[in-house]
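Pasting a structure here, questions to come.
All protein chains of the complex are present and in place, except for one that has been dropped.
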Amino acid sequence: MPDSARPAGLSRELIALRVAQELREGMVVNLGIGLPTLVSNFLPPGEEVIFQGENGVLGYTGISEEEFDPDVINAGGQPITLGPGASFFDSAVSFAMIRGGHIDVAVLGGLEVSEKGDLANWYLPERGGGSIGGAMDLACGAERLIIAMSHTNREDGPRIRKECEFPLTAPGVVDLIVTDLAVIDVEPEGLLLREVAPGVSPEDVQARTEPRLRLSPDLREMQL
Amino acid sequence: MPDSARPAGLSRELIALRVAQELREGMVVNLGIGLPTLVSNFLPPGEEVIFQGENGVLGYTGISEEEFDPDVINAGGQPITLGPGASFFDSAVSFAMIRGGHIDVAVLGGLEVSEKGDLANWYLPERGGGSIGGAMDLACGAERLIIAMSHTNREDGPRIRKECEFPLTAPGVVDLIVTDLAVIDVEPEGLLLREVAPGVSPEDVQARTEPRLRLSPDLREMQL
Amino acid sequence: MIDKIVETPDEALRDVQDGATIMFGGFVSAGTPSNLILALQRRGTKRITGIANNIGLGDKLDVLCEKRQLAKFIATFAIRASGGRQSMFEELYRRGEVELELVPQGTFVERIRSGGAGLGGVLTRTGLGTMVEDGKQTVSVEGTEYLLEKPLHADFAFIKAWKADRMGNLVYRRAGRNFNPIMATAADIVIAEVEQVVDVEELDPERIGTPGVYVDRVVQCEPVAVRWDA
Partner (left out) sequence: MIDKIVETPDEALRDVQDGATIMFGGFVSAGTPSNLILALQRRGTKRITGIANNIGLGDKLDVLCEKRQLAKFIATFAIRASGGRQSMFEELYRRGEVELELVPQGTFVERIRSGGAGLGGVLTRTGLGTMVEDGKQTVSVEGTEYLLEKPLHADFAFIKAWKADRMGNLVYRRAGRNFNPIMATAADIVIAEVEQVVDVEELDPERIGTPGVYVDRVVQCEPVAVRWDA
């Protein structure tokens, strides 16, 4: 357990906003269920990022407030709005797209990430079971994998660990971790702390991270 | 070489007519390039047999005499007419249909058929090469395989042999052979002569067939 | 004349026997054959092996747990983080009364496609280095290791489409496709629930998502209302 009080850290919305800064026009992006879903709300207006739902839709723009259409949903079952150039296809086509390396960025939630980039996010220990959904395919197939999660678990223990304790989603797949406290690159040499949340020190982050973090020469406060 | 003059045998059209008698309403049928293409001309009017072209079309009814549309062709490159309920799809879908056992009958041409039902029909010895096309997939995938061919080759030698001499299309796949001289079942016990062409005797057929033919108890003249 | 239309969901299920393996199309609210699922509940068929993307809280398939109709389920979503609530399926699973095989979704659909396309299985990297690889064969192709995942095939597929004609041609609507067109290829008997039956000339050949050759029975039903509450 860390020896100092936990700093406040970012809201879920601000984590999503920080993740959105990683996206560029023309990228094909899959947003996982939960926090990642919020990312689509924080794109600069007019920037054409193409969101894929693994249930068979490409080119949705966000969550819809309109009347519910059961056939127009994302992979979280949420109603969505469609952008120009949207298309629909079956699940075989959808996962051929995912596994074939045609998704530029996947943003998934995480339970644990190891310093080697192993991801654990499908098994819910408190329920003695879980759901895999598209997570293993996205983790293996996306060109770049961003994990958006709270830096610590409910007991304030570290989610970023030397080894994952929970069953893996995939080994060695995570490229970037964005939490309420920090932005961390997963590099072959280990974890690199690139940014800290406003009001959070590198020591605060290290205290809540099991493996040793290297500090980026360009370490800075997140620009939100 | 047989010791008697070759009987006239059926025309290509009559072979096609005899093959057409094997088809029933609701069957999904793929007709190979060449003689088999003619089969669609000899269906009873109104009988809904569904013809598949492995290039990605289902529900065509015959060869079109209209102005040529380069996108409305069968696998032989011929212009086709479409029936009610026709549909188009890509080649991956088309061969999933063929390999998955969803084609009830394939009618292919043959160079040689063995008494075990081996088929050779892709390699052209006189050209030192050939084309496989969809033949191997159709031979392996169709529920029932009918070979429509001339009973003998250009030198009046038998095409129905103990073993194929030419490179195989697939081993043990032929169910029925329809030639200008006879209709022959391929059974686990060997070849069964079921029908002879008008004016052709069982002896004529045997003289032009390498393996021994068993005679069906119901052996009869073809009804054309 | 080919005519695959049957009058009621119950009639469409006439030969579904105890012990049957059944695929169910649908992804949460989209393209789920709810009327066929409810007919299966009424029929009371037992010891079913079910194959569907999701079963659990809010899913129509959960009704098959009321009278313990399921022996086994193959799914990608089953036990979900959903606060204190748990589905009937989760309850039965916890008590060991139903077996669960959890499959990555891409592997799930590709195994079904493989079953429908006469292929020997799927060679995939998904699942390597995880619990999913336990007990499975790997195959090395040009120095890279792949997991061999076996084909899935079923006695029945229950699917949902938007429109159909008498020949069984199906047109899907938007994200209602999902697993439906693939499952339609991988079962001995395919039963489609549709919102509209139209004349055979009315369907655009370019828009047919499942050719009628895959479909055995079509039944027109009022869609069962589905609501989304996350």
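To keep things simple, chains are lettered A, B and C as they appear, and every chain counts its residues starting from 1.
Assume contacts are C-beta pairs under 8 Å (C-beta built on N, C-alpha and C of every residue); 3 or more make two chains touch, one makes a residue touch a chain.
Everything numeric in this text was worked out from a predicted model, so none of it was measured.
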{"item": "Touched by the hidden chain, restricted to displayed chains", "value": "A, B, C"}
{"item": "Touch with the omitted chain, as defined above, among B:Leu10, B:Val49 or B:Ile98", "value": "B:Ile98"}
{"item": "Contacts of subunit A with the absent chain, listed as residue ranges", "value": "25-26, 28, 46, 48, 50, 52, 58-59, 82, 84-89, 95-97, 99-102, 141"}
{"item": "Residues in subunit C touching the chain absent from view", "value": "110, 114, 117-125, 139, 141-142, 144, 146, 148, 150-151, 173-174, 205-207"}
{"item": "Residue ranges of subunit B at the interface with the undisplayed chain", "value": "53-57, 68-73, 75-79, 88-92, 94-95, 98-99, 124, 127-137, 140-141, 167-172"}
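Please note the rule applied: only the chains that are shown with their structure count from here on.
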{"item": "Chain ID, smallest distance between chain and overall C-alpha centroids", "value": "C"}
{"item": "For subunit A paired with subunit B, centre-to-centre distance based on mean C-alpha positions, whole Å", "value": "57"}
{"item": "Multi-partner residues of subunit C (each touching 2 or more other chains)", "value": "113"}
